[in-house]
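Only one protein chain is missing; all other protein chains are in place.
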Amino acid sequence: MSLIKVAVSGCMGRMGIAVCETVMKAADMKLSAVADSKKDAGEAFGLKVADKITRDNSCGGVDVMVDFTHPSCVYENAAGALRRDISCIIGTTGLTCEQREELKRLTLERGLFTLVAPNFAIGAVLMMKFSAIASKFMGRAEIIEMHHDKKADAPSGTALLTAEMMAASYAGVKRLDEKVSLEGARGGESGGVNIHSVRLPGFLAHQQVIFGDAGQVLTIRHDSMSRDSFMPGVALAIRESVKRKGFYFGLETIMDMGF
Amino acid sequence: MSLIKVAVSGCMGRMGIAVCETVMKAADMKLSAVADSKKDAGEAFGLKVADKITRDNSCGGVDVMVDFTHPSCVYENAAGALRRDISCIIGTTGLTCEQREELKRLTLERGLFTLVAPNFAIGAVLMMKFSAIASKFMGRAEIIEMHHDKKADAPSGTALLTAEMMAASYAGVKRLDEKVSLEGARGGESGGVNIHSVRLPGFLAHQQVIFGDAGQVLTIRHDSMSRDSFMPGVALAIRESVKRKGFYFGLETIMDMGF
Amino acid sequence: MSLIKVAVSGCMGRMGIAVCETVMKAADMKLSAVADSKKDAGEAFGLKVADKITRDNSCGGVDVMVDFTHPSCVYENAAGALRRDISCIIGTTGLTCEQREELKRLTLERGLFTLVAPNFAIGAVLMMKFSAIASKFMGRAEIIEMHHDKKADAPSGTALLTAEMMAASYAGVKRLDEKVSLEGARGGESGGVNIHSVRLPGFLAHQQVIFGDAGQVLTIRHDSMSRDSFMPGVALAIRESVKRKGFYFGLETIMDMGF
Partner (left out) sequence: MSLIKVAVSGCMGRMGIAVCETVMKAADMKLSAVADSKKDAGEAFGLKVADKITRDNSCGGVDVMVDFTHPSCVYENAAGALRRDISCIIGTTGLTCEQREELKRLTLERGLFTLVAPNFAIGAVLMMKFSAIASKFMGRAEIIEMHHDKKADAPSGTALLTAEMMAASYAGVKRLDEKVSLEGARGGESGGVNIHSVRLPGFLAHQQVIFGDAGQVLTIRHDSMSRDSFMPGVALAIRESVKRKGFYFGLETIMDMGF
């Protein structure tokens, strides 16, 4: 079996370093090129750090580029890679709709693979997908998300996205005659789903989606314990990049759930 | 919209009574016939209690029969109903393979619907299905099931069935060098999945399936709080019985999860 | 050992019936007298049902009366019992301050025992007591209570009482710069403790108190699964009534926690 040749763009960032380590540890992958705007960081990973992933800084060709850089350069990185027939896995946020459409066009035109994903934590992605399914069959649902007390905003983006993904199939009806003696006790509401945000020191990033129906409760919970949580998802995307063609949005779209 | 005409076999049993109540409360269903071996229980539900569901004891035809009776008579009940062009929903256990095959043949021959399901708790069925999917993507898993202290056996049938459903896609590898200083602490093992059974007063029937991978934990938990938990599943099956044809095993096979 | 002779006032109510059953099952207790305003309910428990617990309807003396009646008659019941040298365990709500003071006076004057308790679920009482202790040592806390969707009010009385019991020792400081994009997401606040109320079908009565500090989380959770949850607490009170003298408020005041 030939190795999957991987380039990492943003290789000196926190996520980029982790991706490089993941690739180097994987028996079926090879780290072939790295790039970062901070080139002065020296020869990381035994490779010359370039500005961008180009033919020149790649030792022997690249199958797929993983990009964890910055909204300001992600489009240019990805379009450049696709034009050189390199597939793309993009974890950087900030692509505009037009940019996404152009990347899609380039991907399809050249028969390549591109994945744009806001979240690579497989467990979190499964939690959201399962919640969307369960909301079709269970009566009502509420979300509790728990984060460390330094988190700036509430609720979390994941909680809001989960509620959005549930909305299409959710039929829970809000009770109108609730008597709330302490303002806010029933949480916030998005698409009929109440959301509660807990902020305490000690927590990292956790969420549970609770479904209730006659005589039963179903709870789907995800605990993010460290940044490592993104790595199995990145590895899965790299492996799929040489098996599939097409433009994908969201890690769940390349996970074959077997239905 | 015409009402779905439902017959209940085993109408004087605990489950049968609950099914009759569910049907009578549902706006789109009509309780059309009831049967029980204990006929002396009187005219329950405003209907004459017969031995079996027959043309005679049905007030105006029957679309589907729900059977919660006994292993000794379930086959005869179901075959008799199918021969009279009545679809079947079977919650009774104890059908042999041959009996299932014969019911399948009758169902397909006559263009009817039959569902045989060991568990009608939608939440539990979702927990098992989601666990089977998650085991494909997450590193390792263990099951903790918690029941009241009068439960005769351990582990629960649901825990063993869950492990079986996970086995096909589960790749977790058992560590061989564990040092266990207290025998049994690591639980029992089925198909590579460790199962832990907690028995305490206060509990009813609960199970959590815990998946771990790099930096993250995904937990799927179901709490059965009362016998009511079976009713949404029975109602769903009754509604599907007039939309689908064919022989189905397991509630999940008639739940359209939208993949 | 002589049996503890117990009278039950309100013996035909839901709680009263359960108390009678608990007493009859206990090897060290004897059900000696019962009373209820609904006397026409017949001779329950093999005893004549009277209006009130009196000398006449007691078969051989009474040590302690358990009262689960109604705010309108509880004071009269208790004062009457104390005047006949019967100790009192009062689960009925609605005593005024003056009435409590008078019952206290009567109890002390006659060297008897009286317990007035709003909650007999030992587990819930321990949860509240432990939470009060933990709030002295852990940085911050939030409360999540979960109840069935028919519960009329939010938050629950237990949640508010827990926050009140924590207030004395709680030093958690509220962050002032939180950005809340969905109103109510951070819950209600009582004494610096955020309270979140979840209302879903399937739940009965549940509460968790979550404490966070550097690198750790401590959670104390109580699940009420049925009305039986009050019985071990009532039995404990009956046994303490013949060991102690004095007037007590709250089940925790007669639980020797051994500090």
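To keep things simple, chains are lettered A, B and C as they appear, and every chain counts its residues starting from 1.
Just so it is clear, contacts are C-beta pairs under 8 Å (C-beta built on N, C-alpha and C of every residue); 3 or more make two chains touch, one makes a residue touch a chain.
Remember, predicted model here, so these are calculated numbers, not experimental data.
S.K.: Per the definition of touch given earlier, which of B:Pro118, B:Gly139, B:Gly192 or B:Gly246 contacts the omitted chain?
M.R.: B:Gly139
S.K.: Quick one: which of B:Ile210, B:Ala235 or B:Met257 touches the chain that's been left out?
M.R.: Answering carefully, the residue with contact to the hidden chain is B:Ile210.
S.K.: Kindly state which of the options C:Leu3, C:Ala26, C:Ile133 or C:Leu161 is in contact with the chain not pictured.
M.R.: C:Ile133
S.K.: State which residues belonging to subunit A touch the missing partner chain.
M.R.: 123, 202-204, 223, 225, 229
S.K.: In the full complex, which residues of subunit C touch the absent chain?
M.R.: Per the touch rule, subunit C residues meeting the hidden chain are 121-124, 126-127, 130, 133-134, 136-139, 169, 211, 213-232, 236, 255, 257-259.
S.K.: Please identify, in ascending order, the residues of subunit B that touch the omitted chain?
M.R.: Residue positions of subunit B that touch the missing chain: 139-142, 144, 146, 149, 152-155, 160, 175, 178-190, 194-203, 210-217.
The criterion applied here is as follows: only the chains that are shown with their structure count from here on.
S.K.: Centre to centre, by mean C-alpha position, how many angstrom separate subunit B and subunit C?
M.R.: Those two chain centres are 39 Å apart.
S.K.: Mind checking the centre-to-centre distance between subunit A and subunit C? Centres are C-alpha means, answer in whole Å.
M.R.: 48
S.K.: In subunit A, what residues contact two or more other chains?
M.R.: 139, 211, 213-217
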